[in-house]
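Next up is a structure, given as structure tokens.
Only a single protein chain was left out; the remaining protein chains are all shown in position.
The letters A, B and C name the chains in turn, as written, and every chain counts its residues from 1.
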């Protein structure tokens, strides 16, 4: 930590800061500059409460040097974490594709779709059964009925599935069925839910919040890890910016950033940022180009009749085209499918 | 709803849209323009599933005309809603000030502070007991112990209190003690919690999400109202933008916007956007100038020793100065304190 | 400046950084922390080229301690700068109101309006004659004809005027007529124009860029000051964020921030962020509440017929109401009108 003093700070106030640092059991390092004095602070084992210092007279800025996350940091664990869902491994050379409808709507829908997706190479299905919707008047999901459908499909096809868990009450139910639990963007800051899914030990798909900073995103994973669960796949899904030509602005730059700072795998959801299906394939290829470990894509057998997010769902035929392109591109990026 | 066709749309695709509208039981109104054709849609009683139309051939845009919120709309209820907490009324001419520490830390802290705040004219205390913190390593609140302290202070002073409820598990406990339940910015999208606090019938302080649009903010209130609870006070607390000179960017323009579109009262939290105490008073006066019905302000008897948000907490003396200024300004704005 | 080393940095790379600092004629201060080492750098008289260090092996972050602006800084000049336009002084206790139409449209418009504004207490008119418009198909201003009209009004009423200068070619022409030169938001980064207006010695109204950071805003003023011209009034006019319920998001928090960091006066344009006239008065009162030194407001005698920005222009009657409110509020804020 670095405490920066005002240009006009007198020796008394500088001494006061030094004294306060010492009283907190830390070690001050005074750096008198030509314009202002800064005081380095060392000797801390964990995070320092910066607020104790920021309000001292003539202190104009506190600069934190050590990042607040620990367990998620690549400095703590240099090797990639590999997260398994069935035989599928996230975080290795293979690009993993999760696909399925926004919402599970019926047994017929899922049977029809899952067969086609499996043929295209998909091993993990997605499908919402509890839907967090901005409007209370919109379709809210099939609930347990949807979980049963997904489980039936798993039994008959061998495909695993991920589905969103929206609150702690529904967690036991969802965890009984699902192979991987999704924390949606709106719940990335829902700390009791993060802790609770951490305790299940299940593989977690953690989506970035709609306006989450890099640090907040990693801290959400830290909450899960603190419960002993390292099976976390991060997911970039677009952030909210002034740009309204897509539903959200896909931030591919977070991919190499996460790769450098953390050992966790990161995949991309191209459907929600696109908002409209004709942008899903370009965003998918862009994400993979930037180094994503996989994708989670919305596909619907009949998007015009979808109960949610139809506009951004690919037709099965489009999805098959995407898969073909990925098979060609993967080796060019030194990866495989 | 308006369906906009591509400039190059042939008659066949235009007819197809018209047909689809009719099949949905709605009435199409074709408006052939000089450049492109648009088709107005009427006859709907609720929201139309726009996605059914957006994916038809040659449709380039769907424009929604009717806002999705109903109960919160001033068109539905032209008069201001008055929300009561004890004898305090939000939404009327009187400006209401809620004050207190970020977190309840001890009985001594609250006793010391509450007396002073009451003398300054405060009738409702704030104080967090379950704290949603970005870092799992930060202070997480006193829990039920904190609620007991707040209840004791209420008994001895007659001051009511608002405190945050972070999840549905803790709701029964918090609702047993608190006079007003706060939904924090991170939980504005937590729909099962919104429904649950709606069912309590208690007065609710609903904070705007960190990047919530106007419509999302009003829809969150709609979730609560749908449970029959109209006692909602909205709260602007700053949004996330590129500007980093404050912790969040206080968006005072939402105040007149809400006043026009909704009947609900809206107050402002100047402390979280400020991030640092010397900006709290200017933001407070700015918010009241823009028409806010009140403020919720962080005050701490000893901010340097605060366990959370010390930097942005006012000293009691500063808070008293703020109250004095508000007393002078209120009549100038045709309001009272 | 502080150079932060990677947690895994070996002594060799730390020594390399220290050596490079010394070679640059600067003084390194090594601060070994429990987790990582940071190296303070002092001895610089001006800005250090941080890039020379950020790319050295194992350097993970460079933290700048000294702000890059000098002349605009309150640390350099503790007293408020007072900027004069005629007898009007910006930066003192008096709140200054500039008013007028978005564009000068005709002699009749300006005569009709200026009389009314003068009666309401306005001493400085605004009126665009060269308009930077997003669309080349929109009205681009009257050019020199507009300047002549403004000069005639000045002669007959004694009111001074500010008008925008959009490029260096038109600067000599505009400077020959205008009392104060406005640099628009789109030109805040136009450095050759900033230098050129600096050389005129005229009073400058410098608007914040649409997404300018605090530092960029102050650095734009620094460009002007470097030419010896200290007569700068800053102007917040809303920034671009995700929030689309107003045209731009008015950022009142920059007012106390500028007041603390700089000696320059700052006023607010409430019209452009509002986008629609019914929000202009709330934003105006909010800005003054937050400590702005004045306002620049769009008023049109007949907004429905305005050639630009009609929707956000106040009716003269509304402007008179605003002035009345300001007269009441100013003393409550310890200011005058």
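Annotations for the structure displayed:
Just so it is clear, a contact is a pair of C-beta atoms (placed from the backbone, for glycine too) under 8 Å apart; a residue touches a chain by one contact, two chains touch by 3 or more.
Nothing here was measured: the structure is a model prediction, and the numbers come from that model.
When the full complex is taken into account, the listed residue touching the unshown chain is A:249, out of A:80, A:94, A:118 or A:249.
Note that of A:30, A:120 or A:285, the residue touching the chain absent from this view is A:285.
Of the candidate positions C:161, C:223 or C:319, contact with the hidden chain is made by C:223. From the options C:22, C:52 or C:199, the residue with contact to the unseen chain in the full assembly is C:52.
Residue-level contact of subunit B with the missing chain is found at 2, 4, 6-8, 29, 31-36, 38, 40, 42-45, 61, 63, 65-66, 75, 211, 240-242, 244. Taking the complete complex into account, residues 46-47, 51-52, 54-56, 68, 132-138, 166-169, 186-187, 189-193, 210-211, 215-216, 219, 222-223, 226, 240, 276-277, 303-306, 308-311 of subunit C touch the chain not shown. Against the chain not shown here, subunit A presents residues 211, 213-214, 239, 241-246, 249-257, 260, 273-274, 278-279, 282-283, 285-291, 325, 328-329, 332-333.
The rule we apply is simple: only the chains that are shown with their structure count from here on.
A rotation of 180 degrees, rounded to the nearest 5, superposes the Cα atoms of subunit A on subunit B. Because subunit B and subunit C carry the same sequence, their contact can be compared by residue number, and over half of the numbers here are used by both. We define each chain's centre as the mean of its Cα atoms; on that basis subunit A and subunit C are separated by 38 Å. Put simply, the C-alpha centre of subunit A and that of subunit B have 26 angstrom between them. The centroid of the Cα atoms in subunit B and the matching centroid in subunit C are 31 Å apart. Multi-chain contact residues of subunit C (touching two or more other chains): 211, 241-242, 244.
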